[in-house]
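Only one protein chain is missing from this complex, and each of the others stays in its spot.
For clarity, chains are labelled A and B in written order, and residue numbers in each chain start from 1.
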Amino acid sequence: MIDFGYTLTRDRQFDYDRGDLRYYRLVRSLEPSIDLCIGCGSCSATCSAAQFTNLNIRKLHTVIRRGDTTSIKAGLRKCMFCGKCQLVCPRGVNLRNLILALNRAIEQLG
Amino acid sequence: MEHSVIVIGGGVSGMTAAGMLAQQGFNVTLLEKEAETGGHAARWDRLFPDRKKASEVLDFIRKGMSRVKVITGITVVNITRNDKEFTVVTRGQVADGGSQMADIPHPASCILLATGYELFEARKKEEYGYGIYNNVITSAELEDKFRSGSPILTSEGKPPARIGIVHCVGSRDEKVGNLYCSKVCCVTGVKQAIELKEMYPASEVFNFYMDLRMFDRHFEELYYEAQQKWGVSFIRGRLSECAENPDGSIIVKTEDTLTGKPLKMTVDLLVLLTGFVPGRGMASISAMLGLTTGADGFTNSADSHTLNNSTEIPGIFLAGAVKGPVSISESIADARAAAIQIEVYLNSDKPGND
Partner (left out) sequence: MKPEGKRLVWNEYQKEIANDNYFYVRSCVRQNFFPGAEKTFLRYMKDMGRNVFENPSHTTCSGIGYHSDIVPFETAMTMVARQFALMSEAGYENFVTSCITSFGLYSEVLETWEHFPAVEEKIRGHLRNATGREFVKPKNLAHASDVTFKLRKDISKAGKYRLINHITGNSIRVVEHIGCHYSRMFPNKGVGGAEYPYVLIGMIDEWGGEVIDYPERRHCCGFGFRQYLVKANRGYSVSSSKKKFDSMKPYKPELILTNCPGCPMFLDRWQYAISEMEGTTYGENGQGIPVMTYEELAGLILGYDPWDLGLQVHQVPVEPLLEKMGIPYDPAKKFLDINGNSMGKPKPPSAMKFY
């Protein structure tokens, strides 16, 4: 092996065909309203944790639905469980339960 | 002299207006360039939002047309005006005359232009590979398949396990010269997503959209149903390109704008929601009559709020998609409005009404 002075850059294009949908499927079985999200961002806008950390709850659960599970654990830890997200969701997604379900998924699947 | 009306265009709006005017006692002739009336609606399987059969709507409209004189298989080659009367010259094959064509003049006191629209030619979006990759079809072709009743298969003869539906093909697109929104494709995409899930409950269906235009009553509920009951996935991101795998499946690239990352996935079948474009035949008719078109190429009415079925030319009326993208229910309402205004116009012209 030769070191030419540079390294290969990781391909950041998300390949859906290689995603891990187990987390999504487990969460959906516990909280089916996850499918109702329209990506409006009301939850992230009102989120208490988002004012001081980079938790983006809208992005987090969208990313899980794609099968991209790299950022869940770090994100979830920041949630205060205050319930503001659930209060404002226009589609009626049960976000508090969704977060609990996500925790359960992490426990079970690692 | 009895007033006569000529309706050019035998689609939903033309037939609706013709039938209503004939029932009111006017002498109505309907001219249609194809061999049969029905327009684009004759090609659809089920209509949004309630999924009734398109044929039901056409049957209803046709029932009201018993007094209309219908001439099919002709093109309009000239329209001239002489004071308050018009003459429409049609060209068509002579009956039992082989390939011989004949020009026939039709006199009229007024003309209703219900010439409709055409579908955007999907192959103009070269990057989507329509006409090149076998498993890329249009939404109209999907309706053909639904109507045929046979199961929908990929070009390799298998049921698709994953289907992609692409919104905004040929609309809202500067590259193909159509800046406008075709309005009804979004709800069509949601409807077809549900229909595909009904046919193949185990399949995955993805709608790739920029915005979701659920503009009319029950449309938003249809979107809700697609997500909640059927598990259709909606990815907000416009497809940039397609490529073909060795097994014939299609690789699509989009940005998942809601997560901010470029995304690629393989689908077995890709459906392109092609939009409305102005009908080619209207260019010559507009020129003959001196009508104006908007920047989008559709024909202008005298006023979009208050005189939406009239034109600047007394006696020339408009109904339906000739004015721009419109749904079938709106087209029917518009045609009935045009019929009433034509009736008012013709009655105001009766001798003794000064």
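Everything that follows uses one rule, which is that a residue touches a chain if its C-beta (ideal position, glycine included) is under 8 Å from a C-beta of that chain, and two chains touch if they have at least 3 such contacts.
Since this is a predicted model, take the numbers as computed values, not measurements.
> Of B:E36, B:D103, B:E127 or B:E198, which sits in contact with the chain we cannot see?
Checking the options B:E36, B:D103, B:E127 or B:E198, the one contacting the hidden chain is B:E127.
> Could you tell me which of B:V94, B:A243 or B:A287 touches the chain that is not displayed?
Considering the complete complex, B:A243 is the one touching the chain left out.
> Taking the full complex into account, what residues of chain A touch the chain not shown?
Residues in contact with the chain left out: 1-11.
> Could you list which residues of chain B touch the chain missing from the display?
The missing chain touches chain B at positions 123, 126-127, 129-134, 241, 243-246, 251.
By our rule, only the chains that are shown with their structure count from here on.
> Which whole number of Å gives the spacing of the CA centres of chain A and chain B?
41
> Can you tell me which positions in chain A touch chain B when the two form their complex?
Within the complex, chain A touches chain B at residues 12-17, 32-33, 35-36, 38-39, 58-59, 62-63, 65-66, 68, 91.
> State the interface residues of chain B toward chain A in the complex, per the touch definition above.
Listed in rising order, the residues are 224, 227-228, 231, 233-234, 236, 253, 256, 258-266.
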